[in-house]
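Please find one structure pasted underneath; my questions will follow.
The complex appears here minus one protein chain, its other protein chains still in place.
Chain nomenclature is as follows: A and B, assigned in order of appearance, with residue numbering initiated at 1 for each chain independently.
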Amino acid sequence: MKLKNMTNKVRGNMQLHPFHLVGPSPWPMFTSFSLMNLALSMALTSHGYMGHNYFMFLAMFVVFYSMTLWFKDMMAESSYLGDHTMAVKRGMNQGFMLFVVSEMLMFVSLFWAYLHSALNPNVEMGMMWPPMGMEAMSPAELPLLNTMMLLASGVTMTYAHHALMNKDRKNTLYGFMYSTMLMVVFVFCQGLEYSFSSFTIADSVYGSAFFSATGLHGMHMMMLAMMLAMCTWRVYNYDFTNTSHVGAETTMLYLHVLDMMWLFMYMVMYWWGS
Amino acid sequence: MAIDPETFKFETPQFDPRFPNQNQTKNCAQNYVDYQKCIAIKGEDFEPCKIFWRTYTSLCPVDWVEKWNDQKEAGKLPFKLD
């Protein structure tokens, strides 16, 4: 331990540990209530207890609003107040890893649900997959384009990351913008594909398993598009440095994990399953 | 297909390696489907089709067969027969 380089006065004035003890904040409570509101109004709307979906959209707006407020606090704490020491960053990265693992397990359960019926279709399905009377989507059309777009987004993401680490602002911005746009186009094409589908989520176990899995993935893609848009903004706003960009790292990890999930989903549910 | 009490020999299906498990649901359904396919091509009097008939009559619960027969008449049988 070397103390000679810093005056003891300074050391006694600083926080004595590297961890970030967050201050009192209303946003966890606010977010919890808005999420509960969203869940309730979604359930009530989709089960026909309300003749409109205004409450659902209001709740969605409030969720986004509380997320915005929470995230701007976090950005202030990291970029402007300097609360995020190495230990704090490591903790956030580890927390995100755990989140990603739980997400993967959730997708595993959906694959299990799909394959449970697909590998041994029972008598009620006509002992075939897709079940008797169902018409699967063609894997060679829009889904193939979507697969290529997601693979391309992995490339543009790596391009953005390398530009960021090499302090190339222009190419970092381009990389994040291309990735954001690919995500938006993916979500749009997925919506298009859904709107032309010959079956719905209520049509047999095939429709349920198919739309639960691909729909959940699609929702994650919307989240990812928002995360990437936020990263683009933070690069534009000089928030990220070439060595410290936890928000960008977690977004990249998430993008690659969801890309991989899509590849499995494409191979199993669109290609093998049709 | 009527049963002649003089010539009827009581037989249960032998082990089928396609359905090695205790649960014989799909063995029953598969033989029902195969019988329908067989008589669609060869006619009800074609003798080799009867092995399917004997198997599914032995394995299937009666109400399943009745349900499928009703569905078949209504053209709503949930099996692919071609």
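Operating definition for what follows: a contact is a pair of C-beta atoms (placed from the backbone, for glycine too) under 8 Å apart; a residue touches a chain by one contact, two chains touch by 3 or more.
Rule of thumb we're sticking to: contacts and distances are computed from a predicted model.
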Open item on the list: Tell me the UniProt protein name of the chain this structure doesn't show, selecting from "Large ribosomal subunit protein mL43", "Cytochrome c oxidase subunit 4, mitochondrial", "GPI transamidase component PIG-S" or "Beta-adaptin-like protein".
Closed with: "Cytochrome c oxidase subunit 4, mitochondrial"
Open item on the list: Under the definition given at the start, what are the shown partners of the omitted chain?
Closed with: A
Task: Among A:M29, A:L81 or A:A140, the residue in touch with the chain that has been omitted - done: A:L81
- [ ] Decide which residue listed in A:P26, A:G95 or A:G191 touches the omitted chain of the complex.
- [x] A:P26
Task: Positions on subunit A where the hidden chain makes contact - done: 1-3, 5-18, 23-26, 69, 72-73, 76-87, 164, 167-169, 172, 235, 238, 240-244
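Methods note: only the chains that are shown with their structure count from here on.
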Open item on the list: As a quick test, compute the distance in whole Å between the mean CA positions of subunit A and subunit B.
Closed with: 51
Task: subunit A residues within the subunit B interface of the complex - done: 122-128, 131-133
TODO: Under the touch definition given earlier, write down the residues of subunit B that touch subunit A in their complex.
DONE: 25-26, 29-30, 33, 78-80
